[in-house]
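Here the complex is missing one protein chain, while the rest keep their positions.
After this line comes chain A, so read on.
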Amino acid sequence: MKRYLLQRIGFMLITLFIIVTATFFLMQLLPGTPFTNPEKLTDSQLAILNAKYGLDQPVAIQYIQYIGNLVQGDLGYSFQHEGRTVTSMISDRIGPSAFIGLQALVIGAIIGLVLGIVSALKHNSLLDYGSVTLAVLGMSIPSFVFAALLQYYVGVKLEWLPVALWEGYSSTLLPSIALSVTVTATVARFIRSEMLEVIGQDYIITARAKGLKENQVIVKHVIRNALIPVVTMLGPLAVSIMTGTLVIEKIFAVPGLGEQFTLSILVLDYSVIMGITIFYSALFIFVVFVVDIIYSFLDPRINYKGESA
């Protein structure tokens, strides 16, 4: 196990390094400058600014400098927000994104699991059809439609929850609910089809033949086995949802990271693009790693020894 972990961590670092390198060079291909009001900059001003920020150096040199700083944990300064470090921008904004995302994940996973399990157990019943229909709707209607509907009906018409802005716990609810719809639908569909598959397996027949109670069969054998693929899917879903979603954050005026990422690409804020990309990738790689470890708890057939990597 220990050897496996070390190996994995090594691969994670290599992956991250490749991502950093690729992003750095691809980003240089984007036209334009990271400076504000490019419409008004004269060529001589531009040259002075480029020199000031080291952008007049060959790309290879800039790359080595960047990696050097990165190793020391320095992500540099934003071009758009004069004087602010990229680290502080990320740490300021990941909180709201993660909170809404995690809350959506919890809501979505719980409702999704219940819906999925119930419809698998009552296969081909009205309940099953009902929840499948709901799941399909949830998958196919984009979350921003729910967001707009929730904002108007719950926020403006009923005045139960704040319309938007980030002012205390109550304002996290609508964005979380809007985000959770996709999670609910995905989880419900997944768990349903997995359970139906597992129920047909030989080991379930064995379990029943051993005389286990139906409850035990379902909980210990069916659900546990059906959860494995759900965990695979939930990991990356968690990352994408926790690191912020542009549209939901915009609609509810949440000061999150997703919106910042999009904006930094549009204005070519080099250091912010790099910083957020690295942060996202690291988080993603880490979560995939965590998911792999969780496997070994869920599925006794998977046992990590060094060679299994």
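Before moving on, here are some points about what is shown:
Keep this in mind: contacts are C-beta pairs under 8 Å (C-beta built on N, C-alpha and C of every residue); 3 or more make two chains touch, one makes a residue touch a chain; residues count from 1.
Everything below uses one rule, namely that contacts and distances are computed from a predicted model.
Missing chain, UniProt name from the options "Peptide ABC transporter substrate-binding protein", "NADH-quinone oxidoreductase subunit I", "Cytochrome c oxidase subunit 1" or "Probable chemoreceptor glutamine deamidase CheD": "Peptide ABC transporter substrate-binding protein". If you put the hidden chain back, the residue from A:Gln151, A:Thr184, A:Thr245 or A:Thr277 that touches it is A:Gln151. Screening A:Leu137, A:Ile205 or A:Val290 against the full complex identifies A:Val290 as the residue touching the chain left out. The residue touching the chain not shown here, chosen from A:Leu70, A:Leu268 or A:Ile285, is A:Leu268.
Across the entire complex, the residue among A:Leu212, A:Ala253 or A:Val288 in touch with the chain not shown is A:Ala253.
Within the entire complex, the positions of chain A that touch the omitted partner chain are 30-33, 35-45, 48-49, 52, 80-84, 89, 92-93, 95-96, 98-99, 102, 148, 151-152, 155-156, 159, 163-169, 171, 242, 250-253, 255, 259-260, 266, 268, 290, 293-294, 296-297.
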